[in-house]
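All protein chains but one are shown at their positions in the complex.
The block that comes next holds chain A.
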């Protein structure tokens, strides 16, 4: 036990995968003890690469927009138009929807590309499996829907809108108001961030289990177990496809919920 613990701590062996699998070395070891630790790792590289890919693609594809779109322009427009129409305008209507569509589309694309690193060969880990990144997005969503609500209804009006559900009998208010307050104003960003984080974290873990497990079986001396490793790798591939669905779904869910929260803040008082 002590042996394996030491080995794990040193990161030389990868099986079984655990939380240590999410710790990435600093690229510049000299920075490890400074404030710049964790600034240059595979994770942050993936973050910057995601942003760079999106910025470069969209600026390139939309350099000279035309009425009749070219193929690359069409792809860029579809990416934006998907969130604009199915999330923003569907929930908030044409006027408000168009106002919030740019943020929601940016959010969706960012999460999508960040998630996508989970199945990119050679990286196979999403930055979203580090709580910091989903947390930033969750807090941003929280700020946005609260600011929007307070702007529209005033501070008291907004509190009333979110915490006092209409139609409930008065004697249940002491119970209902704290629950609503907690749910709508405290837990929403937490659940947003945790849902995304946990999905990507678990996805990475599952891939590691099957792929590293396959290698572990290959390394065992037993020919029978070595033969069985094929199934482990096959599961790894199947789980990669499954992960693709999770990637798309989680990016969409995060965006959809943010849109719903904003819409809730915009809703007229009952």
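FYI, a contact is a pair of C-beta atoms (placed from the backbone, for glycine too) under 8 Å apart; a residue touches a chain by one contact, two chains touch by 3 or more; residues count from 1.
By definition in this document, contacts and distances are computed from a predicted model.
Undergrad: What name does the UniProt record list for the absent chain among "ATP synthase subunit b", "Phosphocarrier protein", "Amino acid ABC transporter ATPase" or "ATP-binding cassette domain-containing protein"?
TA: Result for the unshown chain: "ATP synthase subunit b".
Undergrad: Per the definition of touch given earlier, which of A:15, A:117 or A:201 contacts the omitted chain?
TA: Candidates A:15, A:117 or A:201; residue touching the omitted chain: A:201.
Undergrad: Where the complex has a chain not shown, which of A:119, A:137 or A:262 is the residue touching it?
TA: A:137
Undergrad: Which residues does chain A use to touch the chain missing from this display?
TA: Given the touch definition above, chain A has residues 1-2, 4-5, 9, 18-20, 22, 35-39, 43-44, 47-48, 50-51, 54-55, 58-59, 62, 65-67, 69, 76-77, 80-81, 98, 101-103, 105-106, 109-110, 127, 130-133, 135-137, 140, 201 touching the missing chain.
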